[in-house]
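Pasting a structure below so you can have a look.
As you look at this complex, bear in mind that one protein chain is not there, while each of the others sits in place.
Moving on, here comes chain A:
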Amino acid sequence: MVDAFTVENIAPLLRVENLKTHYSIKKGVFSRNVGSIKAVDGVDFHINPGETLGLVGESGCGKSTVGKTLVGLERATAGNVFFDNKDILSGSGSEMKKVRRDLQIIFQDPYSSLNPRKRVKDILEEPIRVHRIVEPQLVSKRVDELLELVGLPRAFKNRYPHEFSGGQRQRIGIARALSLNPKLIICDEPVSALDVSIQAQILNLLKDLQKELNLTFLFIAHGLGAVKYISDRIAVMYLGKIVEIAKTEEIFMNPQHPYTKALLSAYPIPNPELRSKERIIISGDVPNPSNLQKGCNFYSRCPLAKSICRDEEPLLKGEKHPVACFAVNDEKKWNAGIRL
């Protein structure tokens, strides 16, 4: 891990500007467009080389859609994504093929992301052949190397995915992502389907691989423990927007946004002695993303909400620790509001 903050003016590997991914809702015989779900609605962030950015949030906040849009599995509605200073949203097919080599993804469910009718060998060989990573006669050697890299015996390459446990399958998924020597790997909830003791194995493996191969990660997860363990910086998402972004220690020791505070406070801590600690329990559910009102997306559940929060949308502001909240950024305006 490189502490990218000490190095000023380092060019980020990935820069995302005002990214929007909307899904249209179609209805009726003619599939008329009747509205849209704003899964990702104006997201800005960057990731420096060798860094891990954690992206956390609850289900439906759009964190996985960000990942999918970055690798081209979803089409962005608006915004720019620069990878290695190239705009990857407007690139041509052949250019994109090159970019995809450098930008890989690991999926959540190791059971559904591996083709059950292919042997491990075939799963790993295909991308190497398609992208002509090595000479044809060296492909099988490369597969052996990959298996070794993720801690699986070579003999496993002739087996089918169903013969493996969840943790082993996730290792195969990681080996597949590594097969093209990528620069950035998007890890979309890579450990949430696994048992606790296996989670630790995979998290350690990812950390080791990062050091060894100088990888950059976007680590998408809802488990705060895992995100804290692996990330250098963390971005917190709520309903398609980033509400807070800061270095990992900052987020955990000094959270600013009321949603981040509630999220941290709700997380059950494995220590019964701390059971009596005061919790911030926010009421209600996440609002329906197809029917969002103007103003701050969190105001319906926010303990600090005032009339300003309902009327105006807070922007992500701040140098070192950007937060999107009137109560934090614009106290004057917030104080003037009426308590909801």
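Throughout what follows, a contact is a pair of C-beta atoms (placed from the backbone, for glycine too) under 8 Å apart; a residue touches a chain by one contact, two chains touch by 3 or more; residues count from 1.
What we mean here is this: contacts and distances are computed from a predicted model.
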Listed names "Peptide/nickel transport system ATP-binding protein", "Acyl-CoA dehydrogenase family protein", "Putative GH25 family protein" or "histidine kinase", matching UniProt entry of the absent chain: "Peptide/nickel transport system ATP-binding protein"
Of A:95, A:148 or A:249, the residue in touch with the unshown chain: A:249
Residue of A:66, A:185 or A:226 in touch with the missing chain, whole complex considered: A:226
Hidden-chain contact residue, picked from the options A:96, A:264 or A:315: A:264
Where the unshown chain meets chain A, residue by residue: 58-59, 165, 167-168, 195-201, 203-204, 207, 222, 224-226, 228-229, 249, 252-253, 262-275, 279, 281-283, 285-286
